[in-house]
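What you see is the complex with one protein chain gone and the rest in place.
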Amino acid sequence: MRRYIAKRVAHALFIMWLVATSVFFGLRAIPGGPVRAMLGQEGTPEARRRIREQLGLDEPWYVQYGDWMTDLLVFDFGSSITSSESVSAIISQAAPRTFSIGIVAVVVGLSIAIPAGVVSATRKREPVDYVATVAAFLGLSMPAFFVGILLALVFGVWFDLLPIVGYTPLKEGIRPWFEHILLPGIAVGLPYGAVVMRMMRSSLLEVMDEPYMKTALAKGVRSRVRLYKHALQNAMIPVVTVAGIQLALVLVGSVTVELVFGIQGLGRTLVDSMIDRNYPVTQAVILLVAAVLVFTNLAVDIAYTAIDPRIRYGGDSS
Amino acid sequence: MTLLDVRDLHTQFPTSRGVVKAVDGVDLEIEKGEIVGLVGESGSGKSVLAQSILGIVDSPGRIAGGDIELDGESLLEMSDRERAELRGGRVSMIFQDPMNSLNPTLSVGEQIAETVRLHQDVGESVSLPAEIKRKILGATKDSESWRRAIEMLEAVEIPDPAGRATDYPHEFSGGMRQRAMIAMALSCEPDLLVADEPTTALDVTVQAQILEELARLKEEFDTSILLITHDLAVVAETCDRVNVMYAGEIVERAPAEELFGNPKHPYTQGLIASTPRIDREVDVTPIEGNVPDLIDIPYACHFAPRCPESDRECFEIEPPFRPVGGPDHEAACLKRGSDPELGPGPRSGDASRGRDRAGSGAGTEATDD
Partner (left out) sequence: MSTDTGADTPGFGERRGEFGPGEMPSEYEVEEETEEYRGLAGRLVDGILGDKMALFGAVIVLLFVVTAVFAPYLAPHGQEETFSFMKEPMTSSTLDVDDDGQTEQVLHPLGTDSFGHDILSRMIFGARVSLLVALATLAVSLTIGTTIGVLAGYYGGVIDSLLMRYVDFQWAFPELILGVAIIALSGGLGVINVIIAIGIAYIDDFARIVRGEILSIREEEYITAARAIGMGDARIMFREMLPNAVAPIIVQATLMIPLAILAEAGLSFLGLGVKPTTPTWGLLLSDGRQFIDRAWWISVMPGLAIMVTVLSFNMFGDGLRDAFDISEGEVEER
């Protein structure tokens, strides 16, 4: 197991390195040079000089690269072009908002998806199953931002139950934080949950057909024990995979949903930075997003060791 | 003493194309202390028969007629609950594919211990919460059921049983997995063990070991065995008596030596003739044709279309069982064992069985003492 984990960690780090390197070269590969790209025609010599300095554009490329990587390791992302804030400051303001949405989304999505999938599978072809399956289909066909708009419409405009604009940081109170985050979280969580639910259902159905389930039946194990003790853990393996992969969906969803609810999270930051050509910020967001994805997938890989004894205890022995 | 008595069993699967009659009127008996073989190709219905005995036929299959008696008690008249209690307790089953027949997420010891808990009085709860707790925290090592699990692993000759009990199935080799399954099936000292192709998925050398194991355990635990296989060699090795099954019906039954030395039914003869032999040169004669589709076979003897000796009557009249060859040997064929007194008649029922049943029946009739 240790080898497995070590391999996965090494892989994750490697991918991160690749991402960082691509971003580095990507920026410098823009036709016309990064300075031109960022300032366009109107840049003052002053601004130009500042950027050149910041990016170290006068140095040989390998020096630039080294500086870049070392800066990254200490989380120094440079400063914004438009304001003089450090990029890290900007990001640390925006990131918690997006992550709050993400966490609520995952919790909401999974708490609906897994029970729904289990019920759907155990009551296959009954009305419950049909309803759940169609609902799941609908759920994954709607972009998160549309769900957000619908929720905002219903709960904000028509029924005025929840606020639909802005964000309240946790330290100002759990209740306001929660009220502001609930709708965006649900908006992102529903499509996510829909995908996971489908996998839960099909995985459980497959497991129930496995020979070892027949053995359990032949031993006289009762049906509920068969479901929860014998089948469920096996069925969860592909579900965990999907839940991990689709975290990308959560991230993307959060980014778009922020716009609907007027939350100044990473999404807003990213879009603004692109419109302003504030590339240091854009870079940082991209890196952060990639990092989150890579490391959550790593976490999923490690979660496998808890779920699948075959990974925990290596391969066949004699 | 008859342990298992299957009488005129019919197991069917309604499908969109029609009703598949997987078991079409089968009689089978197993005495205490016997190893009875059930031989047949794939498609003969032998697995369905086995599952019918346990009551675990996949839906939409259902038992449509006949009866199964265990020690005189009718299984089909029991409630579902009573039936479920028998499984793993008095009647247990092992399956063909040891690779996939053990749950990969439970330790081997736990899978055996679970069986013990379910059927024996060890004072441990089998409620859902208790079982889940065991799954998450691991089995309690000093419980009675765990102790028995280790005992069973020892009985099937798995080295280091205490250490191995905490291992997971993927850490066992194929042969060991099958032994573990046997351990699980015998853990409650069942009266009857149904073994469905227990050696088919194993290497030849391992096969021999497992068969030996089964024979030995039969003695040790006083369990009767119904050994189901398509492999004639396996049956010849291990069984006391053999039933040959074709397309949902039993066509011949005899003591093992008698069957192989003196096969009577054309199908049995065909099977044996199509088996290559290592010790002498023989022409290997295959049986032409394919096993029929089990949906409503319109003709009487299911083997008739492939039989070289079939006449018109074979297609029209159900062949009854008739004594043939040596003692305790019967075949259901109009071309064998003709006797003007018996003649063709209904397949099931005592009259045409030609065994001692009529005799013993008369003997146990109520008489005035």
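The first chain written gets the first letter, and so on, giving A and B; residue counts start at 1 in each chain.
By our rule, a residue touches a chain if its C-beta (ideal position, glycine included) is under 8 Å from a C-beta of that chain, and two chains touch if they have at least 3 such contacts.
Every value quoted in this text rests on a predicted model; they were computed, and no experiment measured them.
Participant: Check each of A:Gln64, A:Ser202 or A:Thr305 against the chain that is not shown and name the one that touches it.
Facilitator: A:Ser202
Participant: May I ask which residue of A:Leu57, A:Leu259 or A:Ile307 touches the chain that does not appear here?
Facilitator: Touches the omitted chain: A:Leu259.
Participant: Spell out, residue by residue, where the missing chain touches chain A.
Facilitator: Within chain A, the residues touching the omitted chain are 15, 18-19, 22-23, 26-27, 29-32, 37, 137-138, 140-143, 145-146, 149-150, 152-153, 156-157, 195, 202, 238, 246, 248-249, 251-252, 255-256, 259-260, 267, 270-271, 274-275, 279, 282, 286, 289-290, 293-294, 297.
Participant: Counting contacts across the full complex, list the positions on chain B that touch the omitted chain.
Facilitator: The list for chain B reads 262, 264, 266, 269-270, 272-273, 285, 287-289, 298-299, 304-312, 314-315, 322-326, 335-339, 341-342, 354.
The rule we apply is simple: only the chains that are shown with their structure count from here on.
Participant: Inside the complex, what are the residues of chain B that reach chain A?
Facilitator: Those in contact with chain A are residues 54, 56, 84-89, 92-93, 95, 97, 100-106, 114-115, 118-119, 126, 128, 131-132, 135, 167-168, 170-173, 181, 184.
Participant: Write out the stretch or stretches of chain A touching chain B in their complex.
Facilitator: Touch residues, chain A against chain B: 210-212, 214-222, 224-225, 228-230, 233-234, 307-310, 313, 315-318.
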